[in-house]
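All protein chains but one are shown in place.
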Amino acid sequence: MARQQIATLTTDFGMQGPYVGAMKGVILQICPQAQIIDITHDIPSHDLLAAAFVLAQSLSYYPPGTVHVVVVDPGVGTDRAILAADYADQIVIFPDNGVITLVERLLPLKEIRVCCNTQYVPSEVSGTFHGRDIMAPLAGRILNGLSISVLGPRPGTYKLFDLPEPTAEEDRITGQVMQIDKFGNLMTNIPGPLLRQVAGRLDAVRTTCGDKDAGPLARSYGFVEPGTPLVVFNSMDMVEVAVNQGRADEFFDAEVGTQVVVIG
Amino acid sequence: MARQQIATLTTDFGMQGPYVGAMKGVILQICPQAQIIDITHDIPSHDLLAAAFVLAQSLSYYPPGTVHVVVVDPGVGTDRAILAADYADQIVIFPDNGVITLVERLLPLKEIRVCCNTQYVPSEVSGTFHGRDIMAPLAGRILNGLSISVLGPRPGTYKLFDLPEPTAEEDRITGQVMQIDKFGNLMTNIPGPLLRQVAGRLDAVRTTCGDKDAGPLARSYGFVEPGTPLVVFNSMDMVEVAVNQGRADEFFDAEVGTQVVVIG
Partner (left out) sequence: MARQQIATLTTDFGMQGPYVGAMKGVILQICPQAQIIDITHDIPSHDLLAAAFVLAQSLSYYPPGTVHVVVVDPGVGTDRAILAADYADQIVIFPDNGVITLVERLLPLKEIRVCCNTQYVPSEVSGTFHGRDIMAPLAGRILNGLSISVLGPRPGTYKLFDLPEPTAEEDRITGQVMQIDKFGNLMTNIPGPLLRQVAGRLDAVRTTCGDKDAGPLARSYGFVEPGTPLVVFNSMDMVEVAVNQGRADEFFDAEVGTQVVVIG
């Protein structure tokens, strides 16, 4: 059987307009047998950090050779580069704006190129929709076998975010909320391994989120009463503050940046 | 041609986060040629009843052998079981929380198993994301040919909801709103056949929803003026209260549970 050709899309386009449908068509026109996977189109407009988290939590699960197209691109049409990279056999096409930061931390980079070879990157394109005009056609061609090594030179450098890091002193870790999911769960920047290393006994861990006590460290949401707060190691093995069957963002009046302190 | 391998997803994850993308990747990593179909990710958080309705109205339309993964799972990480069932050659993987209730009423059960065989169900998994860690891998393997009969024993029992039933006396049926769709249409728990059996003449049927008259029984929305209420047999052949090109939920100030009375 032929290798399956999978392209994923991660954008802030929403679904209500024509942008997603146009990109899918362009990929399929070049590679009709591609399977196109929506990772998300609901990244908040221009929110590079949110996109970076979604990518980092999705990419490694795909089969080798999957082509991921990322269009969260407030700099579209300016001189920001479009990059194509190979992280652990996942091909990612993305604007050079830092959106790759968390993938870079998780997966080994095997190759990265600036997409500028005019044989593959048209110069006469719209100023506002490079997802359709440059990135989707490249995705189709890469699925058809084009190597990213022909797309242009390696970049001298490329943009990565600085992200707030947790601090640990003795039995206390101070971190913050990094992402809020659809349920209102608060993912922090405190890695599970760090907490397990710092804490004496896990059943004695105390956590505060903003001004409030965040309840016990539990194996999952259902181990406390509905409406009650708790702390879990989430599916990324990061410390997460939650409320069983409720919204922790509302319970704690929390947002991205709210301080979370864990005492082991 | 090889049998097509189709996996569907029904979740309350929303699309903005990483959960859906991760699950799709896991299925594709195990079964790269799978076609993955989004039924919905917009079930309201933890709303088992809403998920039960969507499943019951979708499943029977899929080709035999389709694998449906259902992740509306407030009890994730607790001792609630994960079940795999065969309803009329549709394979469904779901948490044992009642979400299967309406499928159970519609389609014959051919087989059901508890997913616990550690050869297929890893025991070292996250506490919060069994959709990715247990259910998606099982879906991929079942698409690849694994029989659900090897996954574990038949459950002694499994959870089914009690649902409010309409009552009929003489020419009067008393029911309630069960689901509100995106247009604001109010699906009741009154089956079309029951109304046709009870009513003398369909053109004389009178319906009230909450305190208000719900207008005539019509063949479809467009048979009354825009903004005007009406009653239809909907696409499930259930009695539905609607407003032509308007929102019945707002018109009637209705919610799930609002009483609907039909007099035949």
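Labels A and B are assigned to the chains in the order they are written; within every chain, residues are numbered from 1.
Please note the rule applied: contacts are C-beta pairs under 8 Å (C-beta built on N, C-alpha and C of every residue); 3 or more make two chains touch, one makes a residue touch a chain.
Note that the structure is predicted; figures quoted are calculated from it, not measured.
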- Item | Of B:Q16, B:Q57 or B:T101, the one touching the omitted chain in the full complex | B:Q57
- Message: Counting contacts across the full complex, list the positions on subunit A that touch the omitted chain.
- Response: 2, 12-22, 24-26, 28-29, 32-33, 35-36, 38, 45-46, 74-78, 80, 126-129, 132-133
- Go through subunit B and note every residue touching the omitted chain. 1, 3-4, 6, 8, 10, 35, 37-44, 50, 53-54, 56-63, 66, 179, 181-183, 218-223, 232-235, 237, 240, 244-245
